[in-house]
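Right, I'll just put the structure down here and ask away after.
Below, a portion of the complex is reproduced, with chain positions unchanged.
Labels run A and B following the written order; every chain starts at residue 1.
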Amino acid sequence: MQTIANGPGNWAYVIGPYREPVATVQPGETFAVETADAFENRIDSPDADITKLIVMPFVNPLAGPIYVDGAEKGDTLAVTIHSIDVTRDYGVSALIPEFGGLCGTVFTRTLNPPLPPRVMLHPISDGEVTFSEQLDIPTIPYEPFYGTIGTAPELEAVSSLSPGFHGGNMDAADVAPGNTVHLPVNVPGAMLHVGDGHAAQGDAEVCGVATEIPTRGVFTVDLIKGRPIATPRVESDDFIMTIGSARPMEDAARIAFYELVMWLEADYGIERLMAYQLCSQVARVRLANMVDILYSVVAKFPRRYLPRVAA
Amino acid sequence: MQTIANGPGNWAYVIGPYREPVATVQPGETFAVETADAFENRIDSPDADITKLIVMPFVNPLAGPIYVDGAEKGDTLAVTIHSIDVTRDYGVSALIPEFGGLCGTVFTRTLNPPLPPRVMLHPISDGEVTFSEQLDIPTIPYEPFYGTIGTAPELEAVSSLSPGFHGGNMDAADVAPGNTVHLPVNVPGAMLHVGDGHAAQGDAEVCGVATEIPTRGVFTVDLIKGRPIATPRVESDDFIMTIGSARPMEDAARIAFYELVMWLEADYGIERLMAYQLCSQVARVRLANMVDILYSVVAKFPRRYLPRVAA
């Protein structure tokens, strides 16, 4: 099994078509990828000065681009995640001034004094994350996923901090082992990027940072030829899911639900307005992030309510 | 046990301080309330013309106001819901032109042609809801809750279609049997209103309508004297929850999470920025509605991560 590693100093900070691929994989191939944490693995102490460590736009380093042989514009790339192993014995979270869900930011610009910076290290062992050794709360289960996964747009190079129609920094906990993520192919080779491993994350990632970890992940990629999708999709044992990323947040939800309704019509034979009315009774939603350059919302349709025989 | 019934023609269509109470209850008292469905129980056929049936602002009829003896401005009203029984053998859902999450509305005004109206009846029996007898999908469990519950603002009378700091039309499935809803008291007697029973609802209530039912609900009310809250809270066995209602949707999420963080600090001794950082790892979110006059978001903190001994 091929192991893909960008190596220090060679990370991607945008998802776009302009960098040379670091590796090539074949449809059907299973391979491993090594990723750094969102801070380039540079934090090893709660005393780290996060305001000095972050030098924009060089944050959220990604592995890739990975060239998928045979991928062409108009295809869909199906990425199955088999496992995500943490490659360090702790995760990192932080408060970053002017970044987060409950503070003024570069977009929601305010004159208020900023919140202070803060760094926490979270020990990880035996499948458990310790939030704090000071605060007497139970450990959090290790439930890893990739905050960022995406394919290159045709012309744009998008910050690794932003999600969008190409995937990217969605911070959706459904991008997890056992699930398959569908991404649009806009350029030859698809140019897959992945990173931003999380050992744990709350819905919304409200302070802006999850339990950030370096990882070794194992993936299989496949191509669905000539069937484009408009926005990322995820399949799990229990749900079919679509992800919308936009601001304001209602537009993220609109994109996700629109695509879910269209999927139910196209692949499961439920006429679109019927699907719309059905979603209103049984759909589930994950608010993936309320902190990134765009907000991400996952619309989830439970497989158990799919028609037993497609119409 | 007292049964409170507004009776036909006497429903409340705003939540405010201007109507005479229909009943008085004592703190600690358990009582029943009868509610009509959101369409005043006037739909008994899929051929009903929803565009004629809806005569604004006379939709979403509420039971109440219920006067809670001893309630004063600055108190919090704790409403425990014991049971919600459907009082008809079907629920109703509908598509209403210019209302819903995936269409132009009176706020998100567009020049596009509107979607067509549509009415569906959903048989309910043995704890199961049948979405459609035409579409071959499994039945949906009967999981009832009240879409609308609230107390009077001090001066405003708020449409029964709107949620807000007073509660109201939040469409949050956590307002369910077994849970306790905390609401602000702004006027003598609190003036509790309740209605909009749902037999089933997806997160976001995306088409604008759930499985709407008339109900008989059993409640106990209690007063928490002199401890005001800023926005509704819900307690369940598994979560403590706060509900924010606003537009755009990110402001609803900000309100909910801000109040959750402040609650964790005030009652559980977790300093607010630590609570903020902790929520970013373990919180859950329900997108309650993306269709009402304000959107509602429920921020949920799992009880299992509360400190074992409060600081």
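Keep this in mind: contacts are C-beta pairs under 8 Å (C-beta built on N, C-alpha and C of every residue); 3 or more make two chains touch, one makes a residue touch a chain.
For clarity, every value in this text was computed on a predicted model and none was experimentally measured.
Depicted are 2 of the identical subunits; the complete assembly encoded in this structure file consists of 4 such copies.
Here is the rule we go by: only the chains that are shown with their structure count from here on.
Residue ranges of subunit A in contact with subunit B, taken from their complex: 93-95, 100-102, 115-116, 118, 120, 122, 129, 131-132, 135-138, 140, 200-211, 247-250, 253-254, 257-258, 261, 270, 273-274, 276-287, 290, 295, 297, 299, 304-309, 311.
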